[in-house]
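Data block below; observations after.
With one protein chain withheld, the remaining protein chains of the complex are depicted in position.
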Amino acid sequence: MTPKSRLHIPQPSARPGQPPDFSYLSLSEAGSVARPDTDAPAREIENLAQELVRVLDDDGEAKGEWVPDLTPAQLLEALRLMMLTRQLDDRMQRMQRQGKISFYMQSLGEEAVSIGQGMALDAGDMLFPSYRNQGLFILRGTSLVDMMCQCLSNTRDMCKGRQMPIMYHNKEANLFSVSGNLATQYPHAVGWAMASAIKGEDHISASWVGDGSTAEADFHYALTFAAVYQAPVILNVVNNQWAISTFQGFAGGLRRSFAARGLGLGIPGVRVDGNDLLAVYAVTQWAAQRARQGGGPTLVELVTYRGGAHSTSDDPSRYRPKDEWAAFPLGDPIERLKQHMVNTGHWSDEQHTALNDELKKTVIAAWKEAISFGTMSEGPRLDVREMFDDVYAETPQHLKQQREQLLALKRGAQ
Amino acid sequence: MTPKSRLHIPQPSARPGQPPDFSYLSLSEAGSVARPDTDAPAREIENLAQELVRVLDDDGEAKGEWVPDLTPAQLLEALRLMMLTRQLDDRMQRMQRQGKISFYMQSLGEEAVSIGQGMALDAGDMLFPSYRNQGLFILRGTSLVDMMCQCLSNTRDMCKGRQMPIMYHNKEANLFSVSGNLATQYPHAVGWAMASAIKGEDHISASWVGDGSTAEADFHYALTFAAVYQAPVILNVVNNQWAISTFQGFAGGLRRSFAARGLGLGIPGVRVDGNDLLAVYAVTQWAAQRARQGGGPTLVELVTYRGGAHSTSDDPSRYRPKDEWAAFPLGDPIERLKQHMVNTGHWSDEQHTALNDELKKTVIAAWKEAISFGTMSEGPRLDVREMFDDVYAETPQHLKQQREQLLALKRGAQ
Amino acid sequence: MSQMNMIQAINSALDTMMEKDPTVIILGEDVGYFGGVFRCTDGLQAKYGEHRVIDAPISEGGIVGSAIGIGVNGLRPVAEIQFADYIYPGLDQIISELARLRYRSGGEFFSPVTIRTPCGGGIRGGQTHSQSPEALFTHLSGIKTVMPSNPYDAKGLLISAIESDDPVVFFEPKRIYNGPFDGDPNKPAVPWSTHPGGKVPEEYYAIPLGKAAVVEEGDELSIITYGTMVHVAQAAVRIAGVSADIIDVRTLVPLDVETLTQSVEKTGRCLIAHEASKFGGYGAELVATIQEECFWHLQAPIERVAGWETPYPHAFEWDYFPGQERVVAGIRNIMEAV
Partner (left out) sequence: MSQMNMIQAINSALDTMMEKDPTVIILGEDVGYFGGVFRCTDGLQAKYGEHRVIDAPISEGGIVGSAIGIGVNGLRPVAEIQFADYIYPGLDQIISELARLRYRSGGEFFSPVTIRTPCGGGIRGGQTHSQSPEALFTHLSGIKTVMPSNPYDAKGLLISAIESDDPVVFFEPKRIYNGPFDGDPNKPAVPWSTHPGGKVPEEYYAIPLGKAAVVEEGDELSIITYGTMVHVAQAAVRIAGVSADIIDVRTLVPLDVETLTQSVEKTGRCLIAHEASKFGGYGAELVATIQEECFWHLQAPIERVAGWETPYPHAFEWDYFPGQERVVAGIRNIMEAV
């Protein structure tokens, strides 16, 4: 009998009740992948889209050509920022559970992405984050209080109450406004980079999407425009294995790596251990240098795992094994950096615990301050008149009238 | 000085007044590319996306593993259909110039695409053509009169006067309705193939877009869905070097072949000499067999050249050398097949000329018949009442009223 | 007859149709194994298999585009767009292809796609989980547009939508998935069991597309609305103490002009309410149509109560939402007009 075409439905390696199985992930040994020159032709470095750039091995040893030039102080700062991100997430997740904020999304398990990549970029580089890049905001100095106030939609909310929690932005820090619409930021980053090249500046841009979001049109637009104009941009795919309930196979992830998606357009792809801060930093630095010297875009796939639920509205126990994260072969980015620093004598378990406690306190203190600017139910409230601002540069007549209508109604109601 | 990022603007190899230059095209020797098994894993046949499958060499000799099993009678039929397509185009182009039809698009120089591919597919396979696939309609038996009547928007127009010329369809012949919107047919073909696989049938589908259209979202949707569900579909990119005034570099064509666009999703790509009917047939047959036996999608790039203007609204002398087509290294598909058949003793110059004359007469006769069903300015006209049909399955109240309104107005005007 | 909320009623409609017609298939993000983020497709993949309830890539354009092809090949796809706020990447395929296919092919090709999508605010979804974009669809020729206001209608209308050979965009006001909502966010939520529309037959039944429902009858005023706002209008009428026809449009296209005009001819006064922004909203068409048909009966300007001309803001959700107070104020305006 000849084989026949049947609709192929991608299958995750394990469902609830089954043992986790990551045998589908192809891994490389730490230190095994060579680091090409940043001006290597795209066709000669296609292996980077297949192999996995890793620096830290399972014992926390840094190995190979990709070991970045980071001082112990820098590493400590990276560790601190990852820990801070996790503490913030933990607190906000709980505040949502207590009904203090309407919604939240953690980056649990993916902290090295934002911190490692953010550190490798210059302050003048413009970042177009997804909703799971809170680490970028922390790294670039957005205060915890500001972030919390955004989540609280309170009187100090940078979004003036207009967006759901986590939709931060930070203009001074060159962090673009997070969108609720998946992948839309990708062509923005390319356009921004095009403008930088038009102006002859040497700032680059970077953007992030999840594995699932690569199926959106904007992914294609961004890659196409970046390739055609050789825009100085780093396009990152955070492959955390899941997109709400669908695993990365539904975005084609089992057929070929996400890093390979640009090869057909001549865009080099680099697949990197997303839980290895050193590798993440090194690869980003490589791509940034390539872009700055006119080498155009790089597509970076960060292999990681979504340690928590998709969002506070999600319950992953319905669709994946509870213990999947624990079995993830690339581990926990914080533990791995910690282990490395302990190994190299720059850190200890005691210091780690102390730092964690300190960060927890920092976060609690920030929360206290944040709620002093109002919560959803108590304290000062945003002025409802602001609802009508910023739709246009100047508020047009009809919006002024609507504002008056609303105020009259509210006066009447009192 | 370190090199710097500047916006890269793709440059065609020649502009009006300059000598044509096709050195950018990478060609393979006829017969030099091996033909893998149809169940070869995608990763093992990536070379097919880079090399160029060619059967006919410059002397019209058929060479190598891809030589298809076509009888002289079949080859003659292919030749005849290509010639007929060209005659039809020529006639219609002239009719447009004379104001008999509002618009036209030739497939001059690309005839082997539709004829070669169409012949390699089964009657039960569903085709989703672009506007430059008139050959498929001819091949599948749409009468010239029907095609002309569509272009005339006359009383026998299959589209009931609703579409511009060339927007044919042929339901019985499994030819989908041509759309004026670029690339939208691509995901339709994939959906159709998915349904075929769901139903367990072994019909496959095929679709066509131009090089320029690959930048549209639908190209990405189609590739993604085809890869994820391993849909039995052949996705074809007709790389005729130009998209109106922009050359294929603006779709990223200079960086990597269009056939390579699906490699990052694990879709095999085959780059084929689009002006070599034998190669076109062979590659299509290969991809069809692969799809039918459950091997999923193939992306086929047909390298050809748009011999004429983009459409009757276009003037290519403004943006490309007048003699570019003559310099195209892959020649003219009709000449090449003719030469092969003359070489093998199955055809002669005299027969060729005679056939051409005969086809010309056929086309003229068809035109005469077609205009008897009305032209834009003379003869019978479509009933204007039909304007309100087929918006919905059943004409709703409001459209009946609008029809009445219009008729009343027309009565009044008389 | 069972007690169902709107999610269950939609699920039941899908189940009924999949059972009845083996060509019905479902396609969408998270609809399969997981059963949908709002659980509308819960249990269906287990029952009908992975080839009929299909998890899709995150690609609304691809979902609509492939659904069209699936429909052309003889199946009857029901596509879910996870939030109406995310339908826009699919608009080109809807406008340029789905809506026009039958027309442009002289009636030969069509694709009977139903697109289900949750819409509307009131769930703290901010500007990307609260939108009501129905007016972008009601202007299109070739598409039908539906928005039910209760579980009974939801099931009956969804069945008709699926059975229709025309493409249908089926909006589900998510604020009333779990219970009717009268516009007062401070009152405790009530379940659908408190509402007659919560009684839903287990079996097949169809509510024809193109028929509005007169939800309440009165003679001083006609309120024309749909979705969540039906319930808000009912509460507002109580507060305002007027006797009003409340008409639930249900099928936005094709519009049941007759039911509307009969009512307005009777009452001479009309208020139109919807959640979407006012300017260029579907309410504008309702005003225009009624004004054209009932001009000589109108005793006061037709008034629209609708969302403001801003995106749907997270913190000011209840100031944005056209709640009871605003509907009552609208009623008073109309009733006082002389």
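When the chains are written out, they are named A, B and C in that same order, and each has its own residue count from 1.
In this section, a residue touches a chain if its C-beta (ideal position, glycine included) is under 8 Å from a C-beta of that chain, and two chains touch if they have at least 3 such contacts.
In this text the structure is predicted, and so the values were computed from the model without any measurement.
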item: From C:21, C:202 or C:292, residue that would touch the chain that is not displayed; value: C:292
item: From C:52, C:76, C:100 or C:326, residue that would touch the chain that is not displayed; value: C:100
item: Touching residue (missing chain; options A:188, A:271, A:310 or A:403); value: A:188
item: Residue numbers in chain B that touch the chain omitted from display; value: 6-7, 9, 15, 102-103, 153-154, 157, 159-164, 167, 179-182, 212-213, 215-217, 243-246, 250-252, 313-314, 318-319, 376, 381-382, 384, 387-388, 391, 398-399, 402, 406, 409-410, 412-413
item: For chain A, the residues touching the chain missing from this view; value: 126, 128, 157-160, 162-163, 167, 169, 171, 176-177, 179, 181, 184, 186-196, 198-199, 205, 217-218, 220-222, 224-225, 228, 389-393, 396-398
item: Touch residues of chain C, complete complex, unshown partner; value: 85, 88-89, 91-92, 95-96, 100, 103-104, 127-128, 135-136, 138-139, 141-142, 253, 255, 276-277, 279-285, 287-288, 291-292, 295, 298, 300-304, 309-311, 337
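Please note the rule applied: only the chains that are shown with their structure count from here on.
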item: Identity of the chain that, by mean CA position, is farthest from chain C; value: B
item: Geometric centre distance via CA averages, chain C-chain A, whole Å; value: 35
item: Euclidean distance of C-alpha centroids - chain A vs chain B, Å; value: 42
item: Distance from the mean Cα position of chain C to that of chain B, given in whole angstrom; value: 41
item: Multi-chain contact sites of chain B, meaning residues that touch two or more partners; value: 194, 196, 198, 217, 220-221, 224, 228-229
item: Junction residues of chain C, two or more chains touched; value: 51, 54, 56-57, 59, 61-62, 89
